[in-house]
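Inspection log for the structure reproduced underneath, given as structure tokens.
Not every chain is included here, but those present sit where they belong.
Just so it is clear, A and B label the chains in written order, and each chain counts residues from 1 on its own.
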Amino acid sequence: MDPTPPQVACFEAGIKFGSLYHQFAGTPVSPDSAGSLARAMEEAIENQPYCESVTVSVRTEALQAAIEDADAEYTELTGRFLEVEMVIEYDGVTVETSMSMDGDYPLMEVDDLRD
Amino acid sequence: MDPTPPQVACFEAGIKFGSLYHQFAGTPVSPDSAGSLARAMEEAIENQPYCESVTVSVRTEALQAAIEDADAEYTELTGRFLEVEMVIEYDGVTVETSMSMDGDYPLMEVDDLRD
């Protein structure tokens, strides 16, 4: 059957998460450049339809530790350096979603849905 | 409130679409290389959780026309050269989704949901 508005709202939320992750994964990142990357990720994805707000925080300690472990000066962006919150609004439905670490895996979840 | 299984299934479907699109957008592509790219896109995204099948077709005529218009030998992958179908299964729910052109915009949609 056809999807309901809450289901489409969740589909749209998922699109934004997949976009954010796979557009920016692999970007060279260091503690000094993490802030500008986080801002660009937020503003880029907020362009997409139904996307009310995106908040990206870099997990600076995890990032610094990874760089030191590799005896390097920067590393590549991957999910374990990120915490993301996103609000999607579609046809009267509000979806709150987030990505945070579940053990070693960056888990994307629908935290709350209101219609 | 917490999402229902059909809503989570739609969220998961969206993640796969955003991933597929933004991982591969910008890839150099020509009619000769379109087939290997389509296969790689399918198999890459089928790795993701709950993703039963991905089918990617390149719109070869649109691709050829864009390359000729630019007097070039290849171009960069973007949504208007693609048709995608995907089946997601999550907790007993099956979601069928697709991406195809709606005018000039590559529209991602939930076509059918069964639980």
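As a working rule, contacts are C-beta pairs under 8 Å (C-beta built on N, C-alpha and C of every residue); 3 or more make two chains touch, one makes a residue touch a chain.
Note that the structure is a prediction, hence the values are computed from the model and not measured.
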Assembly size in copies, with 2 chains present: 4
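Heads up, the rule we're going with is that only the chains that are shown with their structure count from here on.
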Where chain A and chain B are represented by their mean Cα positions, the distance between them in whole Å: 20
Residues of chain B touching chain A in the complex: 1-3, 6-8, 10-23, 97, 108, 110, 112-114
